[in-house]
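With one protein chain held back, the other chains of the complex are shown just where they sit.
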Amino acid sequence: MTQILQLLTNPLVYLLVALVAILTFIALNGLILVYVERKVAGFVQRRPGPYEVGPHGLLQPVADALKLVGKQLVMPRGADRILYWAAPLLSFAPVAVCLLPIPFGPNLAGLDVNLGLLLVLAFSGLNVLALCLAGWGSNSKYALLGAARAVAQSVAYEIPLLLSVLSVAFISGSLNFAEITASQTRGLLSWNVFSQPLAFFIFFVSALAETNRAPFDLPEAESELTAGFHTEYSGMGFGLFFLAEYSYMIVVSAVASVLFLGGWSGPFLSGPWWMLGKIYALILAMMWFRWTYPRVRFDQLLNICWKWLIPLSLINLLGTAFMINLVR
Amino acid sequence: MTTIQKTLKGLWSLIVGLKVTGKEFCRPWITVHYPRQEVSNLDSYRGHIDLVPFPEDPRKPLCIVCRRCEEVCPSGCIRIEGHVPGEEKENPARRLLLISDVPLPGSAAREPVCSADKTLRVLDGFSLNYNLCSLCGLCVQSCPVSSLTFSGDVYLAGRSRKDFEYDLLQRLRMRADSANLREAV
Partner (left out) sequence: MPDKAPFNLDGDYYSSRFSELSKGEGDTLILNLGPQHPSTHGVLRVIVELDGEYVKRAEPVLGYIHRMHEKMAEIKTYVQYLPNMGRVDYLHALAWNWAYVGAVEKLMELEVPGRAEYIRVITCELNRISSHLLWWGAYVLDLGGFTPILYAFDDRELLMDILQLPTGSRLTYCYYRFGGVSADLTETFMTRTRNFIERFKTRIPMYHDLVTGNMILRGRCEEIGALPVEMARRYGATGPVLRGSGVPYDVRRMEPYSVYDKLEFDVPVGQNGDAMDRYDVRMAELEQSIRIIEQALNRIPDGPFINPDVPDRIFPPKGEVYFAVEGARGKIGVYLVSDGTARPYRLKLRAPGYSNLHVFAELAQGTILADAVSILGSLDLVIPEIDR
């Protein structure tokens, strides 16, 4: 037993174990979130959702996964072979890295870096590249239009995301997730959402736009462009995009929980269960939004970003800086 | 400040929308889980037609072979075979043909078939091609002796079109015989 613990103190081994754990976490969550999304959709629409496969449809995501894995991998004529197959992989791969610095419990971070926040933001930006490659490499007009929209949307919403996160960094004085969490352990009211409500709101809206969730899901607008940038994907390619979308939802919810909702700390019995509870609460909120609102039109989406979110987040940032100087 | 006011009103409308879906989330399902549950609105469903027998003789249909239903059917689903007792069988070409051989409504080959005289006729065969039926009910309505009724037969499934080509006279006789059997038992 002590030998295993000694092995774990080796940073490389610790990193590998953390990676495996995170990949398992992502895979399990992929299954669970698919099921939960369909059940939530069903209940909002006054119907049961999946019900046949397994008791109350619990085995539905397993059946879906088997189906996706078993499908033929088709590529449209004239598609760029390398770009077409690289896109889903590029979309899914950075997720594991994004979840590494996030502390799920008092000592449960995969990688304790001082620039954890920067790491997460940088790697989640790779998704934009993946969308671009998917749209271009598909050799399809629908996919191209969808990818163009997706790229513009993602690039635009990176800025308010960053600015709202910066306000929290100002307050906590560090980009290290563990320190940010530690600064929120002094009770319920010390959570950053109470001192930075505007930043939380802006972060959540930008997160919805970054992960292409409704009401900002124009890149996958079913009724307008068939399926946007992933029109031409079927089988495992689509499966990877799908999994990547849910995984980015988890990443963004985890970052929001750590930055604004106090991470693993709670008013009583702090621990990883609080972290998981907050992540799932935010994800449920995202699903609730999806099944309630229609889609925002593309130029209105960009207008919201440039005319509302960026000025508001700048004002928030300046206000935070001012208040910090005042207090000090 | 009207932009700010409008935006705040807009944001409030979003919250109202969330409240509506949140409430609906907690309400029971309105779908019916067929085949474990069945729907409750089948009493007025029509289904294909069936012959109505005499009350005192369940094997004898009320049909007088006037052929009004055959004439009025827009899709040509009905083919009737009958004869006058004592005479030889009518027009051998009018035997029960394959449904696909019958000329379509409106073609020149089809003469008005409804008989207006009072000759007694006996029904020999009443074939219905339910594949073509549009459930309009004109046949049931046009029968002067109300010898057609809707069966209410909803849960139909078959593997080929032949499964839905019925001989209604045979169905009537089978119903009568099985009722007799039940009574005898």
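All chains are identified by letter, namely A and B, in their written order; residue positions are counted from 1 within each chain.
By definition in this document, contacts are C-beta pairs under 8 Å (C-beta built on N, C-alpha and C of every residue); 3 or more make two chains touch, one makes a residue touch a chain.
If you're wondering where the values come from, they're calculated on a predicted model, not measured in any experiment.
Only one residue from A:L218, A:M236, A:M286 or A:I310 touches the chain missing from this view: A:L218. The chain not shown here is touched by just one of B:R46, B:R59 or B:H83, and that residue is B:R46.
When the missing chain is restored to the complex, the residue among B:S13, B:T119 or B:S146 that touches it is B:S13. Residues 41, 44-47, 77, 141-142, 145, 214-215, 217-218, 221-224, 226, 290-300 are the ones on chain A that touch the missing chain. In the full complex, the hidden chain is touched by chain B at residues 9-11, 13-14, 16-17, 19-21, 24, 30, 41, 44-46, 68, 72-74, 105-106, 134-138, 141-142, 150.
Simple rule for what comes next: only the chains that are shown with their structure count from here on.
If you average the Cα atoms of chain A and of chain B, the two centres end up 55 Å apart.
Across the complex, chain B meets chain A through its residues 7, 14, 17-18, 20-22, 24-25, 27-31, 33.
Interface residues of chain A facing chain B in the complex, by the touch rule stated above, are 40, 43-48, 51, 288-289, 291-293, 308.
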